[in-house]
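Notes to accompany the following structure.
Every protein chain but one is kept in place in this view of the complex.
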Amino acid sequence: MEDRLTQPKRFFSDNTASVCPEILQAISAANRGHAVAYGDDPWTQRLDEVLGEFFGAQVRAFALATGTAANSLALATLTPPYGAIYCHPEAHIAVDECGAPGFFSGGAQLERIEGEQAKLTADALALTLDGHSVSVHSVQPAAVSISQATELGTAYRPAEVAALCEVAHQHGLQVHMDGARFANAVTHLGCHPGDVTWRAGVDVLSFGATKNGALGAEAVVFFHLGLVRDFELRRKRAGHLLSKSRFVSAQLLAYVESGVWRRNAQRANGFAQRIGQAAGRRLLHPVEANEVFAELGIEGKESLRAAGFEFYDWGPPAAGVARIVASWDQDEQHVAALCAALAAI
Amino acid sequence: MEDRLTQPKRFFSDNTASVCPEILQAISAANRGHAVAYGDDPWTQRLDEVLGEFFGAQVRAFALATGTAANSLALATLTPPYGAIYCHPEAHIAVDECGAPGFFSGGAQLERIEGEQAKLTADALALTLDGHSVSVHSVQPAAVSISQATELGTAYRPAEVAALCEVAHQHGLQVHMDGARFANAVTHLGCHPGDVTWRAGVDVLSFGATKNGALGAEAVVFFHLGLVRDFELRRKRAGHLLSKSRFVSAQLLAYVESGVWRRNAQRANGFAQRIGQAAGRRLLHPVEANEVFAELGIEGKESLRAAGFEFYDWGPPAAGVARIVASWDQDEQHVAALCAALAAI
Amino acid sequence: MEDRLTQPKRFFSDNTASVCPEILQAISAANRGHAVAYGDDPWTQRLDEVLGEFFGAQVRAFALATGTAANSLALATLTPPYGAIYCHPEAHIAVDECGAPGFFSGGAQLERIEGEQAKLTADALALTLDGHSVSVHSVQPAAVSISQATELGTAYRPAEVAALCEVAHQHGLQVHMDGARFANAVTHLGCHPGDVTWRAGVDVLSFGATKNGALGAEAVVFFHLGLVRDFELRRKRAGHLLSKSRFVSAQLLAYVESGVWRRNAQRANGFAQRIGQAAGRRLLHPVEANEVFAELGIEGKESLRAAGFEFYDWGPPAAGVARIVASWDQDEQHVAALCAALAAI
Partner (left out) sequence: MEDRLTQPKRFFSDNTASVCPEILQAISAANRGHAVAYGDDPWTQRLDEVLGEFFGAQVRAFALATGTAANSLALATLTPPYGAIYCHPEAHIAVDECGAPGFFSGGAQLERIEGEQAKLTADALALTLDGHSVSVHSVQPAAVSISQATELGTAYRPAEVAALCEVAHQHGLQVHMDGARFANAVTHLGCHPGDVTWRAGVDVLSFGATKNGALGAEAVVFFHLGLVRDFELRRKRAGHLLSKSRFVSAQLLAYVESGVWRRNAQRANGFAQRIGQAAGRRLLHPVEANEVFAELGIEGKESLRAAGFEFYDWGPPAAGVARIVASWDQDEQHVAALCAALAAI
């Protein structure tokens, strides 16, 4: 099985990556004796404090096993069933979660707003909200969800987030950030984690670790503490309150406290930078996190695949666009080989 | 922290237990290189085969992180939103899942049927179904859910399950088994896992490993294969499709293949037997799995707690009833001490 | 068609009754020229004032076409999706609405509390609520729903309602009253409509007119005004905001202002009294509204049916119990014939 697993040069997704040693060790270390279940264990009880320090603010933080759960539970807390959730058409919540926000919220409606580089802009949001009826005939604007980094591998600047949040709050909406690749974005921006979240006005963050070296660990981090009780009941009801919560919380603690969040993100981002440079003029978007989008043409894609590189088409196969994702544990030689292959197209 | 964690003599729940070494080792072993995400990995792809052998039937099996998710996703697959789900008033789905079946099914209605030892009987089910209107004014009978072992620590005999399933199927209902403590029940019964499931007519099983030595791993096992596509979409939509699925599947494979499912259950059941014998005439229900229910009186409970034993009240505290749960990793000395303390009440 | 419609002696339900002339006239009278749609018409805009005068309190009142909609929309406004709604096992919401409360609320759970004459008692409610866990593992007690008159034709006294509401409010629950037969109950009690509603603590009432002479008109009347905006959005979203609202509002205005609510109820109740007296010792419950429950035996029921009387079995046919409902427009001769037939059994 060894060969079959390690030989392919996988650039499919950071979800294919392994668990980094620090986090696996933290899981083992948490396996001592009996611990009270459902979050009343010492690991889970440290989450608020440790993530509060990480963000530089008072927070309430909750451990979850998946990013879809984190996003949808957070959004269901922000919107009534008759609410509208504004997002980019490329948003993971709109495209890749099988309608989860509709399920968790009791049928809230996604409203897509176009924007370059998969980003919402404050202006486009303001224009949309100003034109939206608030009569009982319409869904009621309730929440905005932005992805950091975006689905096209770009990162919102703190000022961009702040401008969006200002428009949202002026209209009575709350702001959710899908941070499945939050570490990649913050590492690229070189800012403090608080700068693109609560200081810019974000109300609740899905803080992902799974794609960046954890086994399966996401935190929903509330900067708006009044929403928490509703969240906790929704989480339980959705089967996302883990009985042996300590093993997910221990991952999150290790992720933040050991600094692997930054180290892993730096590695993945660095690989993406090299790949992006190799793609050269074929590059479709700035490489700011760990994803590279390149127009390789059908033949270009085929040649890479023939050489053993695995990646997804982006859009219809005939469009010739490849999405290449670098993981924290990518083999250096694979990356070098990919760069060479790209340059040769 | 060591002292704080290991010193209390915890008989709260098998959810407080640690992960058994074989399973932790399987997680580490799965951490090799890149694996395709969302279940297309070699571990997850072996689940059907391995669980099929375990049950002696063709099955489709799906890895999940929690028992509430397993139960509710299975039930949502069995019932339309206007369906009725029949269960015992003590059922975990009715009491301990914050209304999860209502959420996952889009509002199906729980109908409780009383029965001794937390068991449904075929006769009571038949009586209820015969008296239930099937006009459009009524919720439509859709599913039966039974717990094996029950919430009172008793185990359904194969013939009891078969009689229930026969009544259910005659009325057009499908049968779900909540097997959070399935290993404990089967070990007690000494039967084949197939005998109390598909051979008796069960359509879908929540097969729990978490309470019996896993870190967080449950399988939904379908014996009725036609339901599977609907389940898969509901699972994704509910945020319960794990991206790094290999680490949950690896637990399930190790649980079954290494035999720890039986070894751990035998240990836990054995402890419960000793405790039950010590409780003597105070015992409220036969001890058939790893739970002991005993009427200790308020003073009896206080004396145990004063001696460092932790357990839950069952029902209102004034009723004086204790629920004592033995885990696979219970400290032998703690068990011996508890037995002595019980005998002294 | 005339013969086919009028000859049977129908005591099935007050839903089989015709529309009383005053109300049909009000519909015709509202059919003048154009009126702004969706409730911004002069009829609908008088509802708050007219019903406010009727109840002797400031209210917000909303016109609806069906009682199931009134009940479920009101309840959905009172409970989160993870809430519990307490009701009697015989409650219309539990038995006759195909799970509507679960649908409208996003999956709230019905919890039944037994009580004589289909009534909840304050003591039973208190006992249930005191024993209910409020941990995240449980559904959260949210609302109580009582029927006035009850499904067994009895009426809550003002003091009974007040005692229930006090317990509910002490525990943080809100109280809904299903008043599909509110006029029948109030007429029997001889009290002011406010006495068994807001003065006793009821938060929201489904005020039915359909069974008592309207064509199809129910009002949801809020005594707790803070809930209204949520209700209005849920109503629209559920397809229950009527575009030509004037024609339902006009029915409600005529029902209250012309006094037909009382006149019709007195007629129906009077018929029921006569029927109840004729039933004599076969009577199962006090006749306080317009329903009669009598143990006639299988043969007794057959003899009545052979004579052309139509009514429903109550419970399994073999139980021999009949539910006989008197409508406002019951033919006097049919009633007399029924009384004679009952006396002859």
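By written order: A, B and C. Residues from 1 in each chain.
Rule of thumb we're sticking to: a contact is a pair of C-beta atoms (placed from the backbone, for glycine too) under 8 Å apart; a residue touches a chain by one contact, two chains touch by 3 or more.
Bear in mind the structure is a predicted one, so any value in this text is a computation, not a measurement.
Considering the complete complex, the chain that is not shown touches A, B, C. For the chain missing from the display, the contacting residue among C:Phe55, C:Tyr86, C:Phe182 or C:Phe247 is C:Phe247, taking the whole complex into account. Among C:Pro42, C:Gly259 or C:Gly280, the one in contact with the hidden chain is C:Pro42. For the chain left out of this panel, the touching residue among B:His176, B:Arg237 or B:Arg323 is B:Arg237. In the complete assembly, the contact with the undisplayed chain comes from B:Gly106, out of B:Pro8, B:Gly106, B:Gly153 or B:Gly208. Although one chain is not displayed, its contacts with subunit A can still be listed: residues 81-84, 95-99, 101-103, 105-110, 130-131, 136-140, 315-316.
The chain not shown here touches subunit C at positions 1-2, 4-6, 8, 10, 12-13, 15-19, 24, 27-28, 31-38, 42, 64-73, 97-100, 103-104, 210-211, 215-216, 233, 236-244, 247-248, 327, 329. Residues 38, 80-82, 106, 136-137, 140, 230, 232-237, 241 are the ones on subunit B that touch the missing chain.
The rule is short, and it goes like this: only the chains that are shown with their structure count from here on.
Because subunit B and subunit C carry the same sequence, their contact can be compared by residue number, and over half of the numbers here are used by both.
If each chain is reduced to the centroid of its CA atoms, subunit A and subunit C end up 50 Å from each other.
In terms of their C-alpha centroids, the spacing between subunit B and subunit C amounts to 42 Å. Under the contact definition stated at the top, the residues of subunit C that touch 2 or more other chains are 81-82, 106-107, 136-137, 140.
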